[in-house]
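All protein chains of the complex are present and in place, except for one that has been dropped.
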Amino acid sequence: MDLKQSKLSNKEIIAAYKVIKETRKLDERLWQLNRIGKSTFNISGQGAEVGQVAMAMAFNSQEDYFLPYYRDMAAVMSFGTTAKDILMGSLGKKDDPASHGRQMPNHYGDKANNVISFSSTVTTQYPLATGIALALQVDKKPGAVLTVTGEGSTAQGDFHEALNFAGVKKLPVVFVIENNGYAISTPNDQEFGTDDLSSRAIGYGIQGRKVDGRDFAETYLAFKEAAEFAKAGGGSTLIVMDVDRLTAHSSDDDQRVYRDKAEIEEMKENDCILMMEEQLLDENILTIEELQEITTSIDQEIEQATLDAEAMPDPEASEIMTHIYETGGH
Amino acid sequence: MDLKQSKLSNKEIIAAYKVIKETRKLDERLWQLNRIGKSTFNISGQGAEVGQVAMAMAFNSQEDYFLPYYRDMAAVMSFGTTAKDILMGSLGKKDDPASHGRQMPNHYGDKANNVISFSSTVTTQYPLATGIALALQVDKKPGAVLTVTGEGSTAQGDFHEALNFAGVKKLPVVFVIENNGYAISTPNDQEFGTDDLSSRAIGYGIQGRKVDGRDFAETYLAFKEAAEFAKAGGGSTLIVMDVDRLTAHSSDDDQRVYRDKAEIEEMKENDCILMMEEQLLDENILTIEELQEITTSIDQEIEQATLDAEAMPDPEASEIMTHIYETGGH
Amino acid sequence: MAEKTYLEAINLAIKEEMRRDDGVMVFGEDVGGEKGGVFGVTKELAAEFGDERVFNSPLGESEIAGLATGLGIMGHHAIAEFQFADYILPAVNQILSETAKMRYRTAGDYTAPIVMRAPYGGGVRGGFYHSQSTEKIFAGQPGLRIVTPSSVYDAKGLLKAAIRSEDPVLFYEHKKLYRAIKDDIPDEDYTVALDKAKIVKEGTDITVFSYGMMLQFVLKASEKLENQGISVEVVDLVSLYPLDQETIVQAARKTGKVLLVTEDTKEGSIMNNVSSVIAENALFDLDAPIKILAGPESPSMPYAKNLEDAFLVNQDDVLDAMVELAEF
Partner (left out) sequence: MAEKTYLEAINLAIKEEMRRDDGVMVFGEDVGGEKGGVFGVTKELAAEFGDERVFNSPLGESEIAGLATGLGIMGHHAIAEFQFADYILPAVNQILSETAKMRYRTAGDYTAPIVMRAPYGGGVRGGFYHSQSTEKIFAGQPGLRIVTPSSVYDAKGLLKAAIRSEDPVLFYEHKKLYRAIKDDIPDEDYTVALDKAKIVKEGTDITVFSYGMMLQFVLKASEKLENQGISVEVVDLVSLYPLDQETIVQAARKTGKVLLVTEDTKEGSIMNNVSSVIAENALFDLDAPIKILAGPESPSMPYAKNLEDAFLVNQDDVLDAMVELAEF
């Protein structure tokens, strides 16, 4: 789909693109920090940035709530988390808004922007999302809830229990499955017996959709509709968003061991960001020079954010005994 | 559907009817034993007997395996468990084949007839069933696996995890949901957001069917097909079988508290056994005298079985320290 | 003052807290509508507070826990019921991975100020899966509190404190006590501390720690022993996790003879934690080995009457163990 079919203004599309590009650049920086030992882990959403930003733009961090998973850096940035915030997380800094240096990198959370803390244990966020949504419903608040998991993680019982409850209560939730073809090394056909996970929606009495996360406009429109549906009291939608996993599963993995070289090559050639940049040029939203400028200024921003984050204080050792109970430690 | 449309011989239909009737009579006896304090619990399948027997007849206890739930007395009896066996379970007798007096009544199990032990924790049998089925598949054995849970119990994560795996491996399992409208006091519309639980099958890449468990022939044919499909390597089927719960949830419950009088009345008027008896007469499979004879002889059998079961030894107190580990006790 | 059963006290605590705080919600299997729970603990609540605040959840415990935690994050002091403590097991992941760690993992940005109620304990002919003491499974997760009331007074006050607490609280209720004990309790609002053990009877010869149904046995036995001139200090643990170490150590020191009574299987039970606190902090004050009287090392309570009787620690077992310790 053309970008403009999203009905977003050029300004909005450019803003979206900037977040997408910034996320990619930031992630590259995180890999570097990992390689030189400054962080011990990275798990990245390269290949999913376009879809994630299109998804997140259908929500706003004033009234909506977001329960992301570890690959959702681009979406989290759309919600308002900054590059410096994320860098602080990877470096384990005290002011990291996700966990104040307590959780591993990429375990997002940001109270100021309604991003709810994520744990490593997959799909627990789905039931949590129903609790957030029920609170909105009971308290007669206007927002909706966005929550995401990976396609492999849909095998968890929590996926089912949450959708089931959301169906009963017609909760304002948009449940998302980012399908990147693999759960670590396990391909789709070893994860589930269907070609279309969105077909699961019907069994819960909720809406199901499938979108190509490489297609900005298609993705945005689908989420916009789902968010509006939720806010209008229609209930939940399950959206399967196809994306790529351009990198290994994480910094502890090497996907060349279990994926075909050709498959990896092809995916890289169809990198969603390259495709979006082509569209931006084709649709005369940006010139090649403007694209270049954006890249340059993002590079500088990331550089500065890295310096800023590195300069921030580490948590103090004594903090391991704080915030355990209401009264502090034990 | 006419009984004869099942393509079963009159003899087979009569045999099925006998099990159905015997189960009803046995259950009535179990309620009596409960009321006079000889057993402390009963949970019954009254209103589901016709469907259960039709279901079970599509399998055989030589090569197939059955993982029932607590209401499946009629199905378990079709697999070969006797009235005396079940009475021994309710009375907590040592020779109770389900658990040797260890588990509560109606927690079926019978190694001699390939009925696998059931726990109170709902829906754990679904994952177990996948393990049994995978063993059959890997060991190249001919059988299929039948497993059942209640419709409320489908809200458990285990329901989903098992179906998902069965879809991946194309396991020879027939998963059954007995929908009696309630989970204890909770009606269908508070349990799930769909009118048709069998629509969940598609999301797992398996077959889905819905049958009226009050209709003997329809039910039998659906299960026959599913069993054959499983044995032919086609994979799993999810069958929703609508039944009634004529009694309270269990001997600890009183359904008049939360169900309309009219609803209960209507259900009783449409008792599946009465309907089947009408069919037996209408289709000239049995005469009224023969029906009467069957009832009389069942009454005698139950009487005898009760006497026999009551005369059996209790487990000895010391048995609480046996069969814990391979080597015995602790 | 009004006479209430343990069950009524719990029901009343919930009612009063729901009146006080609009944010309090109640859900779980069959807790809503006319039924009001399989034990009747939540009776009348739906009628008074409506189906939005009091409702039946579908039959999925992991969802129940996650739902409560999500509501807690949004500031609702939610009360989730697990129908039996045996059926909290499907929710272990949510409770340990999310609920217990929420405050710590966000350094307080998000919290889960919720209560999860669970009826536990045996002696009701409920067999394997309606008799278990599952509290031990959760004891060892900083961030979480596990409490249990063993008197009518505490049933009300402790639950009120749990609902008002900003910490997640697993609230274990002994199902056998629901209707077995009755007592006069104040009409006025009161709470009972979540983190304090209680000396329910002072004594000088032996110290017995317990909770739940077993505590009733201990109290009865100690009355008997009092007549025989043996003075028993009885401690109700109240907080099963984290333990109130100070009170425990002091009470153990006082008599130097310690008996721990639980109906749970011995190894791995809460009493092991109590014993090790004493063995680390009061060892030289002890005049006898730290004795644990517990259920057998066998998987779960069987159904057959004589098997259940053999399994369950009873009044005589408790008395015998106390006498033995006193005579040591």
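Order of writing sets the labels: A, B and C. Residues in every chain begin at 1.
Here is the rule we go by: a residue touches a chain if its C-beta (ideal position, glycine included) is under 8 Å from a C-beta of that chain, and two chains touch if they have at least 3 such contacts.
Since this is a predicted model, take the numbers as computed values, not measurements.
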Among shown chains, those touching the left-out chain: A, B, C
Residue among A:Asp27, A:Glu49, A:Asp64 or A:Glu191 touching the omitted chain: A:Glu191
Sole contact to the chain not displayed, among B:Asp27, B:Asp72, B:Asp85 or B:Glu161: B:Glu161
Which residue of C:Thr42, C:Thr69, C:Gln250 or C:Ser300 touches the chain not shown here: C:Ser300
In chain B, positions touching the absent partner: 97-100, 102-103, 109, 111, 116-117, 119, 121, 124, 126-136, 138-139, 157-158, 160-162, 164-165, 168, 319, 322-326, 330
Touching residues on chain C - with respect to the absent chain: 62, 86, 89-90, 92-93, 96-97, 100-101, 104-105, 128-129, 136-137, 139-143, 241-243, 264-265, 267-269, 271-273, 275-281, 283-284, 286, 288-292, 297-300
Chain A residues that touch the omitted chain in the full complex: 40-41, 92-93, 99, 101-105, 107, 119-122, 152-158, 183-186, 190-192, 252-253, 257-258, 314-321, 324, 329-330
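In this section, only the chains that are shown with their structure count from here on.
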Farthest chain relative to chain C (centres taken as mean CA coordinates): A
Centre-of-Cα separation between chain B and chain A, whole angstrom: 45
Distance from chain C to chain A - Cα centre to Cα centre, in angstrom: 41
Centre-to-centre distance between chain C and chain B (centres being mean Cα positions), rounded to whole Å: 36
Junction residues of chain A - those touching two or more other chains: 157-158, 160-161, 164-165, 168
Two or more partner chains touched - positions in chain C: 58, 60, 62-63, 90
